[in-house]
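Here's a structure for you.
One chain of protein is taken out of this complex; the other chains stay put.
Let's turn to chain A:
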Amino acid sequence: MAEELKGGSGGTTDIYNVEAAEILANEALLLPISEAAPIYEKLLSTFPTAAKYWKQYVEAYMAVNNDEATKQIFSRCLLNCLQISLWRCYIRFIRKVNEKKGTDGLEETKKAFDFLLSYVGSDIASGPIWMEYITFLKSMPATTVQIESQRMTSVRKVYQKAIVIPTHHVEQLWKEYESFENSVSRALAKGLLSEYQSKFNSAKAVYRERKKYIDDIDWNMLAIPPTGSSKEEQQCMAWKRLIAFEKGNPQRIDATSANRRVTFTYEQCLMYLYHYPDIWYDYATWHAKTGSVDSAVKVFQRALKALPDSELLRYAYAELEESRGAIQSAKKIYESLLANSVNVTSLTHIQFIRFLRRTEGIEAAKKYFLDARKSPSCTYHVFVAYATMAFCLDKDAKMAHSVFEAGLNKFMHEPGYILEYADFLCRLNDDRNVRALFERALSILPPEESVEVWKRFTQFEQTYGDLSSMLKVEQRRKEALSRTAEDGSSALENTLYDVVSRYSFMDLWPCSSKDLDHLAQQEWLAKNMNKVDKPTLQNGSSALEKAPVGLATNNKVSPPSTKVVLPDTSRMVVYDPRQTKGPEFSAPSSVNSSTSTLALLGAGTGTTQGIDEILKVLSPPLVAFITQLPSVKGPSPDLDVVLSILLQSSIPVGNIGKPASSSQQVLTGPVPSTSDISGSSWSRLNQNGSANRLRRDGQLGKRKDLERQEEDDTTTVQSRPLPQDVFRLRQIRKSRGVSNPQTGSAASGGSAFSWEQSISTD
């Protein structure tokens, strides 16, 4: 497995594969150190801040008592990995090494403790180390009274340092300190303890806050370059919150200690967000702001080691160096940027020229420009930048002009360059040369690249020219651009729109925004008027079969279908069933639509002709029934009246002999087995009267019924046979209305009632 991973990491696979790293590390655990060492080295070259791997590595050497190698490794990792368990490992090692060295050894150990606590003493988990240190100090042999009092003083000092740090063990430390002071001198204890009580209290309070921030952080994460996963974002935010918290100095301690804590937090943060340039930058600027520019420089140097490809950090670093007057080091940074010949861009050249101009003067900048323009990566931007500098900073118009002129030979085909040059000439008020330049450029540039140049040319004429030259250029522009497919032939004509563009000035317009909208819409419509017609014509001649991308209609109107396509409702039929008969009502295909037919009739809005048409297509029994219905005024007839009529009217149960309907009767649950006419008139009406007529075969009818069963989800009241008389119907309706309070009304009244509801909710 290890080999496989090794092989893979050299190739295309991601070297920051966390899972692979974990597997590798676990394997290294089982190997003897001589074999594991190269694995660790490889892992740590990828994850130089992975404290857990360092710890594993160093522990492997400690296990075989290789003190020299252990020391070596500690010296490589400690200062970059401010992680408590790694440092505890270190103190264990130091204590072991110095165990048998007597007083010297003790002194060494004490120094190591001090060193350690100065680095990671403010970690939230540093409590045990503080305790260990105190125990260690207490165990130091005291031969004389003087030494003993010295020892006591140092123990007190350590206690006093420990109890102001918001750690997990701050309370325990405080209790120990109390008993320590009391054991030394009850008289003195009172004063000392009351002095430190408030400091401890604030540490305790801050600890609670700090813990919340710390808990959000995943301390097992490996430092990988940002991939944009939500977990990473979350971690990044958690770190930023913690840093902001520490920067706020919540404990109100003195500035030096507060700064030390912020530094510590940044250092820890960079162990995990090692590849985040923003953190490095924040850290460095924070240092610079708090006055220690040297530390800021060091941070930048480390940042560049971590992210050697970050151009941005290099500029930031150079800026810092330059702003503090260290010109030489700033220059070195720029040179390092340029030395990396692979990614030298025009921008790098431009920034370096500007830097030289600022720090070393005109001549140095000029010299470098002359070199840079020979470089293969030099684009027209360098010329523009240098000419602008010469013009604006050195006030050397002649120089600037000659630079532009020199560049023109090379960049005649770059519209961007032409525009910049024209701008420059305009600033010189050299309108003759501007015209000459435009004419030269436009004779060379292909029309699709000259859009912007034409635009600037017309603008120029609007400012410098007279009316006839203005109109002439505009006309020429149109002719030239109409050849490109995009604008279409319609652009040739003069529109009011052009007048708007000629007679507006800055943000002043010769018309209201509403007029403008209107014009834009008109123009768009006019443009599409021609286009939209085409596909409709093609539709007849199987255009769809020919084109592989079938829906050519839209693809033509909009450029490669990256835009949202809007419906054009002017090409559709307005559907308003309340006033007009929808085009489909000739075939009421289900119970629901037959009820809406009724609604249509009941509402009395349909014309008589409409009703006649409907009657024509309905089955004779239904027609007979409908003609019996009374005329009703207003949108909804009284339900009770309708019901009573329904029950009184005798409806011939037609078509019962048909095989289709009989099989259907078996299938549909709702029909009661007794052929009680009055009782089952609802379901009969629906199934035999209207719906059945449309079922051309039994197959279709069967499906519909199956579907109804399926749709009525559960065996609720809906699928039960409909009740027998009006009274019961109403009772059931009422009781449902009550027993179903959440629906607000008789929601499950079955399809027979939907007509009434659809009107009442209107």
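By definition in this document, a contact is a pair of C-beta atoms (placed from the backbone, for glycine too) under 8 Å apart; a residue touches a chain by one contact, two chains touch by 3 or more; residues count from 1.
Note that in this section contacts and distances are computed from a predicted model.
Its UniProt record calls the unshown chain "Cleavage stimulation factor 50 kDa subunit", which is the correct pick from "Cation efflux protein transmembrane domain-containing protein", "L-iditol 2-dehydrogenase", "Large ribosomal subunit protein uL14m" or "Cleavage stimulation factor 50 kDa subunit". Within the complete assembly, A:D576 is the residue of A:D466, A:D507 or A:D576 that touches the hidden chain. Checked against the hidden chain, the listed residues A:D67, A:D114 or A:D568 yield one contact partner: A:D568.
Interface residues of chain A with the unshown chain, by the touch rule above, are 520, 523-524, 532, 536, 539, 544-545, 547-551, 553-555, 557-558, 561-569, 571-577, 582-584, 587, 589-590, 592-593, 596, 699, 703, 706-707, 710, 713-714, 716, 742-745, 747-748, 754, 757-758, 761-762.
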